[in-house]
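Omission of a single protein chain aside, the complex is shown with its protein chains in their original locations.
When the chains are written out, they are named A, B, C, D and E in that same order, and each has its own residue count from 1.
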Amino acid sequence: MEDKGLNSLKNPEKVFLEEQKQVVPGSVVTALMEGTRPILVEIQSLVVPTKLAIPRRVAQGIDSRRLEMLLAVLTRRCGISLYDFDVFVNVAGGIKVSDTSCDLAVCLSLASAYKNKPINKNIIAVGEVGLLGEIRKVKFLEKRVKEAKRLGYKTILSGDSFDNLNQAIKKTFDR
Amino acid sequence: MEDKGLNSLKNPEKVFLEEQKQVVPGSVVTALMEGTRPILVEIQSLVVPTKLAIPRRVAQGIDSRRLEMLLAVLTRRCGISLYDFDVFVNVAGGIKVSDTSCDLAVCLSLASAYKNKPINKNIIAVGEVGLLGEIRKVKFLEKRVKEAKRLGYKTILSGDSFDNLNQAIKKTFDR
Amino acid sequence: MEDKGLNSLKNPEKVFLEEQKQVVPGSVVTALMEGTRPILVEIQSLVVPTKLAIPRRVAQGIDSRRLEMLLAVLTRRCGISLYDFDVFVNVAGGIKVSDTSCDLAVCLSLASAYKNKPINKNIIAVGEVGLLGEIRKVKFLEKRVKEAKRLGYKTILSGDSFDNLNQAIKKTFDR
Amino acid sequence: MEDKGLNSLKNPEKVFLEEQKQVVPGSVVTALMEGTRPILVEIQSLVVPTKLAIPRRVAQGIDSRRLEMLLAVLTRRCGISLYDFDVFVNVAGGIKVSDTSCDLAVCLSLASAYKNKPINKNIIAVGEVGLLGEIRKVKFLEKRVKEAKRLGYKTILSGDSFDNLNQAIKKTFDR
Amino acid sequence: MEDKGLNSLKNPEKVFLEEQKQVVPGSVVTALMEGTRPILVEIQSLVVPTKLAIPRRVAQGIDSRRLEMLLAVLTRRCGISLYDFDVFVNVAGGIKVSDTSCDLAVCLSLASAYKNKPINKNIIAVGEVGLLGEIRKVKFLEKRVKEAKRLGYKTILSGDSFDNLNQAIKKTFDR
Partner (left out) sequence: MEDKGLNSLKNPEKVFLEEQKQVVPGSVVTALMEGTRPILVEIQSLVVPTKLAIPRRVAQGIDSRRLEMLLAVLTRRCGISLYDFDVFVNVAGGIKVSDTSCDLAVCLSLASAYKNKPINKNIIAVGEVGLLGEIRKVKFLEKRVKEAKRLGYKTILSGDSFDNLNQAIKKTFDR
């Protein structure tokens, strides 16, 4: 039989990230915890002017109700209104995310797609976003940061870097 | 291996509360029971004038049917009608609430967002709200109060403080 | 540690009932079986003239399909039409009811809210309601009655008291 | 303690049937199998001219898709069209039916409510109804019949009595 | 006690088939596998000109998404458009089908109901139908055929008999 079983990989955390051939708007990397171990995944967004009375919201890998909430925060706290757009969010690699630490990455990914500006590929974003527009701390931040640095990421965006989501989006895209 | 396991925290009850940088309308703290242990969590609300025929109600962490009921109580018993608003409620920290003791905090949070007036940050609110507009007692109130005081909260709003929800909202916001 | 475990209560059956500060329309007490033990709970209803094409029916603690059926019985058999009202029913205390013995209490609670007349607070109601408008017997009626009397309730409304639901509503509210 | 446990009843099969005070249109008794034991239950229907674009179909105790199918059979095979009616079906006693042997009783109950003619109270109906309008045999028919007779029912309507559902309805109501 | 337990039947495979009193359009027999054992069941269809904007599709015993797919194949590959019809499909005997081997029988049953032409009662149909209109082989075909022949069926329609579904419908109904 030709099965060699599960090989142990040198960088399993990177398995869900592809070498990006070019930088495309809508893509942001975040660090999740898989048990006590961080893994890096890519959040992708696509926003398309809608033809429907009720615009579509399709979430692959994140809770679609969470997506609706984050869209409301973007509208109310950051002036990014996606009422007239179909919105699609995907976690690359077919991964299902169940915690809220990817909120910041989802929001930046949506802003990137909306503004049609890519995000620098040395950046990852980690943080929960609240209804008040604040960026909240997440558990095991140090561990996530350490892993991201080991894999070559230079900048970690989190609640420590910004007062709130509005400022985060401004500083990330308007320079 | 670098995992040190689960550390024991000095104030685990506070883990879901962030240092609030500024006081924002829509935020109210409540005390839940996690088994026999109280934890403090922040309820957040956002109300936005709607553009839809059927306004949206998005609940993160509380039952969306419960939210609909509480909105009916606010309309009928307290004169706060949110028919023309999209309503979003979020329990910060990604926590799922399954009992009814956070009803009062949800209602005050909605009133705060609607009136655009913040709530004093020394306050927590604990109580079930009934369809008749009454505030009902909850189990383990003493334990919750004790914990809240230990963490620095000065005022506990509950069924003991007010005749009903209408009075609670009036006394909290109209002074 | 300060936990004293679960205390044994003198009147655990009363835990879900609050001292009612005033008598409000829409509130009716019933007796459920929790295993082989009766507990008394309060059913609450709120009816509000609707602004929607399809009126809302929100049930907290009872099956929403059951509510729809009981509304049809009220319309057809008792002349109480709630087509133009949003209807909310709540079981106080966050309790979930899975049997049909609270039907009569739900129907009287809806009639009370609709007629805006409160029900005497010495009364409990126990009985299944059928599609034909009849009030059906429930299991363990004696046990429920005994418990209700022990807790001070004077009058028990059931299938023994009335020919059918229409008569029950007439006798309860039109005197 | 006052609990005497589960008493053995003399006629447990009759527990779900009430003494009917009067004969009302829409009520038909059937015999179900509870494991290898027959129980008799009452099927109730209520049909109300609808005010809605899409008429309501509310089923308590039977599958609502099954109800839709049987309504189609009544329309196409028996000339009883309930398109302009809200339809409610209830299995009295809060019982959930999962097999198809109550189809005939459901159909006769709907026809009885529609024609506003009651069914003789000595009758039970047992049989699956197919899309072609045929009445199909059910398992353990003998056992069901025996039990029904023991409890005083004189006439058993089944696939043996009629060529098809259309004939069953004609013979039952047009004499 | 009168229970004699489960009797062993001489022809258990035939239990779900009734003696057909007359041949009615919409009825087609197929052979399913129940574990490693074939059983014969009757598929029934009813198509009714619709009064609704969105025609109804009610499936009893088969997956309703599968039904939608097969309706698309009938429209696109065989020129049988059921857009303006309510469609009901039932597996007689209350059986739930979970594989795709009854696709051909469902399609022929729909075509029979649509064309109002019955199918000869010596025929059974076995085969998966693909989106391209092809009839695909199924597992254990020999076993199914053997059983059908033992019970008196003369003709077995399958992927071996026809190039595709269109040809199958033409040859079955247009002779």
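Here is the rule we use: contacts are C-beta pairs under 8 Å (C-beta built on N, C-alpha and C of every residue); 3 or more make two chains touch, one makes a residue touch a chain.
Since the structure is predicted, the reported quantities are computational estimates derived from the model, not experimental observations.
Touch, as defined at the top, links the missing chain to these shown chains in the whole complex: A, E. Within the whole complex, the absent chain has one touching residue among E:Thr30, E:Gln60, E:Thr100 or E:Asn166, and that is E:Thr100. Shown as candidates are E:Glu42, E:Asp86 or E:Glu128; the residue that touches the absent chain is E:Glu128. Residue positions on chain E in contact with the hidden chain: 36, 54, 65-66, 68-69, 72-73, 75-76, 83, 99-100, 128, 130-134, 136-137, 143, 146, 159, 163, in rising order. Even with one chain removed from view, chain A keeps its contact list with that chain: residues 2-3, 18, 20-21, 24, 26-27, 42, 44-46, 48, 51-52, 56, 58-60, 86, 88-90, 92-94.
Convention: only the chains that are shown with their structure count from here on.
A straight line joining the Cα centres of chain A and chain B is 28 Å long. Under the contact definition stated at the top, not a single residue of chain D touches 2 or more other chains. Because contacts link the chains only in sequence, without closing, their graph is best described as a line.
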